[in-house]
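Every protein chain but one is kept in place in this view of the complex.
The block that comes next holds subunit A.
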Amino acid sequence: MGGGGGDSSEDTAVELGDEPHVLAVDDNLIDRKLVEKLLKNSSCKVTTAENALRALDYLGLGNETLEGAVSKVNLIITDYCMPGMTGYELLKKIKESSVLKEVPVVIMSSENIPTRISQCLEEGAKMFMLKPLKQSDVKQLKWHLMKCRN
């Protein structure tokens, strides 16, 4: 995740003290509510999406590539198992995008499957987290996020 080299005024590096903007993607309503609260409690601004397509729409990836566009978010956290496009497929799409590929992506899953985990990390996911998420997980996540920027 790069801290410099962009000519956009609002790149993926967040200044210390700012509230990182996180996009949380999960098809489960209860999990969305939970991850939102966890992130807000860690002083993050949160946008939620109920599936990968909605997430891509929000990110501006929809069906067109946007020239010169900047990422609205500093972090994307997504569930792995989602109907339609999975979190892994979403991760790939993000990494293929010149605008978004520097945005850290974290994958969550209720299932601890080593091949799944390594697959995601190899594709460029920053972290893999096991559900249900706890406050300590999000604190650790934020620490990593801040650390990487410096």
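We take it that contacts are C-beta pairs under 8 Å (C-beta built on N, C-alpha and C of every residue); 3 or more make two chains touch, one makes a residue touch a chain; residues count from 1.
Quick note on the criterion: contacts and distances are computed from a predicted model.
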Of the options "Structure-specific endonuclease subunit SLX4", "F-box protein PP2-B1 isoform A", "CASP-like protein" or "Histidine-containing phosphotransfer protein", which is the UniProt protein name for the chain that has been left out of view? "Histidine-containing phosphotransfer protein"
What residues on subunit A make contact with the chain left out of this view? 27-31, 33-34, 37-38, 41, 81, 83, 110, 131-132, 134-135
